[in-house]
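Have a look at the structure below before the remarks.
What follows is chain A.
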Amino acid sequence: MSDNLIEVRNLVKHFEVSNSFFSGKKNVVKAVDGISFNIKPGESLGLVGQSGCGKTTTARSLCLLDPKTSGSVNFFNPEKQLMESIDNIDDDSLKIFRRNIQMIFQDPYESLNPRWTIKDIIKEPLDIHNIGNLAEREHTIVEILRTVGLTPPENYLNRYPHEISGGQRQRVSIARTLVMKPKFVICDEPTSMLDVSIRISIMDLMLNLAKELDVSYLYITHDLAVARYMCNRIAVMFNGKIVEIAETEELLQNPIHPYTKRLISSIPIPDPQFVRERYEINFEGLDKIVRDNPNEQMVDIGNNHFVATHETKEYLIES
Partner candidate 1 sequence: MLFVVFAMVVVACGDTSDDAADDVVEESSDTTAAPATTTAPAQEESSSAPDGVFKLAIFQDPATQNLFKWYDTDTDAYSLYQMTGQSVSLFGISYPNYTLIPSMATELVETSTDNGDGTFSYTVPIVEGYEWSDGNPITAQDWVFTYNTAKGLPLLGQWAAVWPSNCEVECVTNVEAIDDYTVKISFNYDPGLTGWQYGAAVAPALSKAYWEQFATSREDLLAVSGAEAPVASAFVYDKIEQGAFYTWTYDSDTMYFGGETTNYANGGVAISQDNGVAPAVSGEFGDLSGESFTYANGPFVGQVEFSIYNDQDSAYLAFENGDVDFVLNPSGVKRATYEKLSRIPGTEVISNFSNGMRYMAFNTRVFPGSNKAYRQAVGCIVDKNYVINNVLQGVAINMDGQMPAALTSWVAPVTGVLNDCAGLSAQEKWEKSIQILQDAGWQATDWGSHPGGAERAIAPTGLKGPNGEAMPENMLLYAPGPGFDPIRSTFSLFVADYMQQLGVDIVARPTGFGVIVDKVFTAATCKDWHVYMLGWGLSAFPDHPTNFFDGANDTCVNEGFNTTGYNGPDGYKNPEFAELVSQFKGAKSVSEAQALSKKMEAILFDDMPYLVLVTTPILEVYKENIEFPFTNMLDGLQQLSGNPGNVKVSD
Partner candidate 2 sequence: MNEINEKSELRKIRIQSIKRNFNLFKQSKIGILGLVIVFIFGFLALLQPFLFMTNIWDEATYHPVVGYDSQKILATVVSCKDIEYPTPEYKTPSDCPAADEVNIVAVAPYNPGIKEGDVIEQFIQPAPPSSKHILGTDSLGRDVFSQLMEGSQVAFVLGLLSAIVGVGISTLLGTIAAYFGGTVDAYLMRQSDLVLMLPTLPLLFIISAFAELKVWHLALVLGIFGGLGGSVITIKSQALQVKVKPFVDSARITGGSRMKILTSHILPNVAPLALLYMVFSVTGAIASESILSFLGLLNIDMSWGLMISVAQADGYINQGMEYWWLVIPAGLAVTLLAGGFYLVGRGLDDVFNPRLRRR
């Protein structure tokens, strides 16, 4: 199994929400309810689902932004050449982990500190990890700006985020993310707030960089079309659980789980001639059955295609 870059087993994240204004009684919201997946080096996995299904929570738990409730996450420590758990990690390994995992956020307007220049923003990870001397850092920054297509870099170094456009900002975000050459990057809908014409260039950039720098992505999106463009494999998430996971084309051609089908059927097609098949499913019923079978296992139906096994046919409503 050590050919994986990251292994997630039964990741669970619960939130306590105080439900009453006066009493302070707390309710538990199971945002992520036991999900497992692996990512191999160079691979990108799409995590697809509706808003509120736990995609972002998964991402935040993975990169230690929020502590997970239970489950294990192992990552490949390139210096020790072995898989290491992120729990009880020692400081050195944590540093390596920090260096190798990064995240790109959705909103290009909020993800850069408005008070810092582009140079400072990109330099921050280098400063934190104390990589290279000052001149080297400078050099690295110029290089990475060029890599993400912000040329000439000198034009950007001393500018503030509000002085550049949304697409450029997202490029800066990518530059900041990649400046330490991480092995694994979590992308939380990085293009959903960009315009169509710019979106593709950012996605292309990310794809190219993945090849060039040998980066793996966990790509979070609700748009299967985007996921298809970006990912090798897609995991479909529903109410905190992964219900189906397969190679991209396999999943799109041969969806098994009703939720996957519903999801695919709702993607509009840029072709006025084409009339979509529409599915409607009983979300409440599906929700119930997912909740009632917390220990449901995924089964492999071949082609590296895993599906949650609960009996779901009855919740499918043909339309």
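By our rule, a residue touches a chain if its C-beta (ideal position, glycine included) is under 8 Å from a C-beta of that chain, and two chains touch if they have at least 3 such contacts; residues count from 1.
Candidate selection criterion: all candidates are chains of the complex that A comes from, given by their letters.
Computed from a prediction, not measured in an experiment: that's the story for all the values here.
Novice: Any copy counts here: identify which of 1 or 2 touches chain A within this complex.
Specialist: Looking at every copy, the candidate touching chain A is 2.
Novice: Across the complex, what residues on chain A touch candidate 2?
Specialist: The contact residues of chain A facing candidate 2 are 60, 63-65, 94-95, 98-99, 101-103, 105-107, 110-115, 117, 121, 124-125, 128-129, 158-160, 176-177, 180.
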